[in-house]
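Notes follow the structure.
With one protein chain removed, the remaining protein chains of the complex are shown where they sit.
Entry: chain A
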Amino acid sequence: MPGKLKAKIVAGRQLPVMDRASDLTDAFVEVKFGNTTFKTDVYPKSLNPQWNSEWFKFEVDDEDLQDEPLQITVLDHDTYSANDAIGKVYIDIDPLLSSEAATVISGWFPIYDTIHGIRGEINVLVKVDLFNDSNRFRQSSCGVKFFCTTSIPRCYRVVTVHGFVEELVVNEDPEYQWIDRIRTPRASNEARQRLISLMSGELQRKIGLKVLEMGGNAVVGYLQCFDLEGESGLVVRAIGTACTLDKLSSLPTAALPAFPQHDKNCILSVPTPTPPLPAGMGSGGSVGKEGGPLKTLLRQQTQTALEQREFPFFTLTCFPPGFLVHVGGVVSARSVKLLDRIHNPDEPETRDAWWEEIRQEIKSHAKALGCHAVVGYSESTSICEEVCILSASGTAAILNSRFMQEGCLDSYSEHRLSQQAVFFSAGSERGEFDMFLQSKDSSASLGLEEPSPPSCGFCHIPYDELNMPFPTHLTYCYNCRRQKVPDVLFTTIDLPVEAAITGKGCLIQARLCRLKKKAQGEANATAISNLLPFMEYELHTQLMNKLKLRGMNALFGLRIQISVGENMLVGLASATGVYLTALPSPGGIQIAGKTPSDIAYEQHISNMQKKINDTIAKNKELYEINPPEIIEEAVGSPIPEPRQRSRLFRSHSESSDEVWELDLSHGKKDAFVLEIDDTDAVEDIHSLLTDAPPPVGKSGTGPHISQLQMLTEDLMFTSVRVFRLSNVNMTNQGLNKIFNELCENLLKSLYFKLRSMAPCCLCHLNFVVAVPEEDLIQVSLMQPTLTPQLDPSQSSRSPTTISENEEQLQFPLELCTESPSSQPFSPSKGTGTEGWTVSTSVDYSSFADRCSTWIELIKLKAQTIRRGSIKTTSSQEKASPLPEGRSRSLRSTKSCSGSTVSVVKMTPLPFLPGTKIVKYLGIINMFFIRETTSLREEGGVSGFLHCFIAEVFSMVRAHVAALGGNAVVSYSMKECVFMENPNKNQAQCLINVSGDAVIFVRESELEAPTAPPHTSVAQNAGSGADGTT
């Protein structure tokens, strides 16, 4: 009996009236775990019952502790008929199983019912006593920590990165099990919620076991998804990166810089693992061609370490400095499958095999790019009826071996010999080292194994220049001038901390719709398979053109979704565009008419060309892209004639094994010559140009944002829109145009909503498209975080500059309020404010790396900006319409209200600007279904969904607060499936959300002493959640 779970039901409040006669409720509670159920007494005639129950004790295996949620059902006692359920609370007790996370769950939880939504609240206390389990063959994996965050969680140090873990579990969907409809939809939705909660627990436990087998103690970048396959079942699958993490605890906080540097510090503090040059040892012979024995050795070591793994994949998108050596480019694979019934849920072989197949493809693509690993890896599906598109994508990369091996440094020399042998075969057949390594050796032999400067090293090509996997155009790195770089780089990862960039980043989005004939089964799958490559091709072209148009040369955080509907496919690719200083400046875009024709036509062409050139020039100014002019040295090929090089490697497979690769290089044609040979192409160019930049104000001289300000309010949004297309005879072109407008409008809406917060910065915009029904397009814009700009993160600089930083914190505020418009904070102009401008660019890059995946900068007119900036400092006082005396008494109500409802922030970012995360409390992974049979009465579909999303937020907040936390980081809404039947006045929606519950403290509060603030905050939050009873 390795664990004892204890639960206590304290009280309820604001329960619904269940007895119409008395306008009261006779409530009692059932507490269920596994097969054991306890009940409280009935608390008669009250809407605010005080049960104050005994401790209900469940003695259970820790396996069950991981799988099962604690189920709390609130019921209304009825003497004569069956008791009516008021609602339920599911509590995931996993956070209590890890010694470092939460110790108690205590607080008010919304009581949730799938039909009525939230119906009152219940105060619950939960504890777990775990006994030590010496059983080696255990089935549980208690204690393995899970993080949704796709970087090494702050306040931890990574000891080893073990690698990819994946698992999936399958079950029948209760909704389809009861096809005879004996049960109500409510019962089947209840069952679904319970089942998915159970499956998530099981999945997590199984992944945990794999992590333990690998010797790790944590999963970072945990990504769990549901596939609602309809009649063929329900699949819950997850991927993640197994790591061994060390808690950074005893370090004095004041001396701690912001997180990324922890890693750096700890890495640097370790003696550089430079082995002496391999003395003879035959390396000369076999590696002769490569000639860079040192680097070779390093690479080879990593490689072997990675090759021992089935899939050298990493779900991380942000890495400790030095981890990423080179980046090859985006690799992706898609496959169209026909869903069939899963006959034996315990052996979900087909699903496993499908993913296995896709991962193999990804792996081979990475190999072709000369890379041994894939980072920023993710998987997704899109299902329509019985057709399913499986997608996987990531960024091919070469990684530093030091993180791969346990006790890396000590074992280094031991491993070397054995691994070298492996390398020789692999290495020579690949022939992956470029010639220039030789010239570098001199520096390498000085004892530094990493001669590339960190600001550009990752851009250097990992593949062999003479045997390039795709046509591309190489030049010497504009930063170090020593190695070759491609002219464009696409990646799925965040911009590395150390990367040097010029100017600002911006959101770049490619959008595409393709009509498809309605079809069934095999024919449908084939039709989709045939369309996919064209869609990828077009999306890629669009991205490339839009990137050029903004004068940029690299994409980060690229995410390409292709969703399938009954009669169309929708593609959406989003990424942050930046100008990497190391890469060459992108060429322009040329327009060419198809055939020489009349003068008017020529005129038209040249007008268009002019427009494009103007746009590029304007964008360069807008995003402050002024790369230093570099005299073209003889080494590189001439730049003015850019050619397309595709970094996107992909393939599609049908149900068959047929795999083909797509040459995205447009044959021999110059890609940046856009041919306008028909009206469609003209449209394309137009849509290219109509992409609205974020509002700049008509004057266009709004100050640029530069610093992150401390958030006074928590700004995280979810926006969902569904559009109905009513034109039957839609063409691809028309469809594209509409879709483009939809996305643009959504962004415009966003800019508008957030206007009062300007100047601000939107980051991590997460667009999701779906085609829920015929003629319906659903676009969800999830969790764009808005970060009033400011300073902060400054601690990311070395501790010695702290005092300087404080000054800077003052400075921007003053500047904003007093001279809002006349002082553009652009590096190029701020000669008078030297310190400021320097920090601008520094801040930007540090900000960008942390926040991006996608960054949008919003600039509004001066007056709006003034309002916004003042707001952050003085809104508390100003907004209160109350006279002094009263507002004082209000403040007291506020403080007492704080005791029952503590503020919980949410952010899709892995951190909160201006704060420091002091503790991770565990993963939040929740699944809810809401249904209604009175859609009109609830305000139609919008009213229904609006309310549901608000309810989901509130339930997440309640769970976090009960764990003692005050924020959710890396929050994401994975699933939002909406279905309606207006004729029957019905609708239903499923939402799945996840994130990491944390305790944060403001950096300003951290300045002073060390440990006490943390613990006190933790306690406050905890006791705050206890509530007043």
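A few comments on the model shown:
Everything that follows uses one rule, which is that a contact is a pair of C-beta atoms (placed from the backbone, for glycine too) under 8 Å apart; a residue touches a chain by one contact, two chains touch by 3 or more; residues count from 1.
Simple rule for what comes next: contacts and distances are computed from a predicted model.
From the set "Fibroblast growth factor (acidic) intracellular binding protein a", "1-aminocyclopropane-1-carboxylate synthase homolog (inactive) like", "SMCR8 protein" or "Rpp20 subunit of nuclear RNase MRP and P-domain-containing protein", the protein name that UniProt assigns to the chain left out of the figure is "Fibroblast growth factor (acidic) intracellular binding protein a". Of the listed residues A:K4, A:H77, A:H946 or A:R1002, the one in contact with the hidden chain in the full complex is A:H946.
Residue-wise, the contact with the chain that is not shown comes from A:V722, picked out of A:L24, A:V722 or A:V977. When the missing chain is restored to the complex, the residue among A:K39, A:H77, A:R186 or A:R755 that touches it is A:R755.
In the full complex, chain A contacts the hidden chain through residues 13-14, 108, 110, 118, 121, 692, 695, 698, 713-727, 730, 734, 738, 742, 745, 748-749, 751-753, 755-756, 776, 778, 860-861, 864, 875-876, 879-883, 885-887, 889-891, 893-894, 897, 900-901, 903-906, 939, 941-943, 945-947, 949-951, 953-954, 957-958, 978.
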